[in-house]
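All protein chains but one are shown at their positions in the complex.
Labels run A and B following the written order; every chain starts at residue 1.
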Amino acid sequence: MANTVVSSSKFNAWFGDNHVVKDVTIGIEKNQVIAVMGPSGCGKTTFLRCINRMHELIPGATTKGSLKLYDDDVYQMNPIYVRYKIGMVFQRPNPFPNLSIYDNVIAGYKLNGLKMQKADLDNIVQKSLTSAALWGEVKDSLHKKGTFLSGGQQQRLCIARAIAMEPEVILFDEPTSALDPISTASVETLFHELKTNFTLIIVTHNMQQAARVSDKTAFFYMGELVEFDETKTMFTSPSDSRTQNYITGRFS
Amino acid sequence: MDARIGIRNTKSILFKSVIIFFAFIITIPLIIVLLYIIEKGVMQVNWHFLSHVPVPEGETGGGIANALVGSLIIVLMSSIVAIPIGMLAGIYLSENPGTKLAYYSGLCVDILQGVPSIVVGIVMYFWIVKPIGFSAISGSIALAIMMLPIVIRSTEQTLLLLPDSLKEAALSLGVPYHRVILKVIVPCGFAGILSGIILSIARIIGETAPLLFTALGNNYLSTNILKPMESLPHLIYTYATSPYEDQHDLAWGASFILLMFVLLLNIFTKLITRKWQIQL
Partner (left out) sequence: MKKNDRLDLSYAQMKWETIFKRILIVMSVILLLLVIGVLTTLIIQSMPTIKTLGIKFLWGKVWDPVNNIYGAYPFLIGTLLTSFTALILSIPFSYAVAIYLGEYNVKGWLSDLLKNTIELIAAVPSIIYGFWALVVLVPVVRTLETKIGVAPYGVGVFSAALVLSVMIIPYAAALGTSLIRMVPSPLKEGAYALGATRFEVIRSVILPYTRSGLFAGILLSLGRALGETMAVTVLIGNTSAVANSFKEAFFGPGNTMASVIANEFTEADHTQYLSALIELGLVLFFVTVVINLIGKRIITKYTSH
């Protein structure tokens, strides 16, 4: 299916002997916002980190099964190339403190030593910061270091940094859990705009956020993908009782 | 009851006074030494002193140019060897904390830190002087070995303080590991690493023992690294123990110069850590 951008088939992941992701089979379509939710320790973040092959950087971490970007198995591809094609935004905003805002946005190019025309770079910086709804706030301080930015602004800078690479997919690992409500709102409005050009997969601890921003939601429980459906359906009439229990707050 | 408390309070105040006394009185010897060196040494320093080599015993005049140039060359060579190896080893230790190699090489760093400098000197005698003769380079290698533990530990500790999120951010952009380390991690730890390097230089610039049987000394200004070369601490040692007053004067001047170098380097380190510390 040309429209399926990320898919997995019986995908498993371990931390040493700890089996944290069990036989996950899923198909994610292009230009959608997918929320991934579940209680702590359910494997949702681990699965996310397998998509861009960050999981294997931890000593003792292993995987099994197929995980594809379009038709290519991510685990057969060059991992550096995979991470270039799939961007990630983390829980705590992590702009590079030794780089200016400008350099942060183009960090994916600069740190790789890719020589580009200044005009092109300027273009990329403006486009990415605009898409991240940050351009207006920083356009006069592009060459300052980003330490004066608020948490929400720093996170949007990280989003701009990911966007600048023009990835196929952007992964978000609990992107607003470290932010205050206003910053959270500003980031959430971005998701809706970003999906025109990207596919977003967002791991969230916050059910209400999943309901607010996503087209489809996946529910993980104890390492398994329990249910994956249209968000509306998930929250009004879920098929699995475990999903039902989670949504009604039986466990979190 | 009140009397008991009174006694206990008095004891406490007494104790504090004793502690303050002992803590501050120990600065007096240092101040005495510094003032004495400065007083005796500053008189010796003039352009002639800095640009001429020592004259034979009995004659007046002369300077420490050979020692100045020699120290510069020797320390430069040591740094060229010790800084890359030290930084890379420090990076390895901070990036691979659980491995067997990290454990044993970390142990070796601790061992090297404790080895007396004269022992390093005699080993270098057999490793380098025996094959190629007394030379500045043999002294430099001895000093480089002494620099290594300081550079390694400060690199390691600086990098361990950096959050993992920095590495993750870079890796997730498709940046390869070596660029993540060299272009993100090391620059973010720059202040700490640099101050470690400067401290290690300040340490070896005054070291005499390793040079006693390696670089030896040289009454002439030489830039030949394969031959003996004079250095500031070695000159001080030779002339301090000589019976000639003129040579004592040279030693005072050299001590003053050496002391100023060491002080400046230490002050510089403090300024760096304060000014260039990257806010994380």
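As a working rule, contacts are C-beta pairs under 8 Å (C-beta built on N, C-alpha and C of every residue); 3 or more make two chains touch, one makes a residue touch a chain.
These numbers were taken from a predicted model, which means no experiment stands behind them.
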Touch partners, limited to displayed chains, of the chain removed from view: A, B
Hidden partner chain, touching residue among B:80, B:101, B:132 or B:226: B:101
Contacting the left-out chain in the complete assembly, out of B:65, B:109, B:184 or B:229: B:109
Residue among B:53, B:68, B:137 or B:209 touching the omitted chain: B:209
Footprint left on subunit B by the chain that the document does not show: 8-9, 11-12, 14-16, 18-27, 29-30, 32-34, 36-37, 85, 88-89, 91-93, 95-96, 101-102, 104-105, 107-120, 122-123, 125-127, 145, 148, 152, 174, 176-179, 181, 202, 205-209, 212-213, 233, 236-237, 240-241, 248, 251, 255, 258-259, 262-263, 266, 270
Residues of subunit A in contact with the chain not shown: 78-81, 84, 112, 114
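Assume only the chains that are shown with their structure count from here on.
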Cα-centroid distance, subunit A relative to subunit B, in whole angstrom: 48
Residues of subunit B touching subunit A in the complex: 98, 163, 165-166, 168-176, 179-180, 183-184, 187-188, 190, 278-280
Complex interface listing, subunit A residues touching subunit B: 52, 54, 57, 59, 80-85, 87-88, 90, 92, 94-98, 107-108, 111-113, 147, 158, 161-162, 165
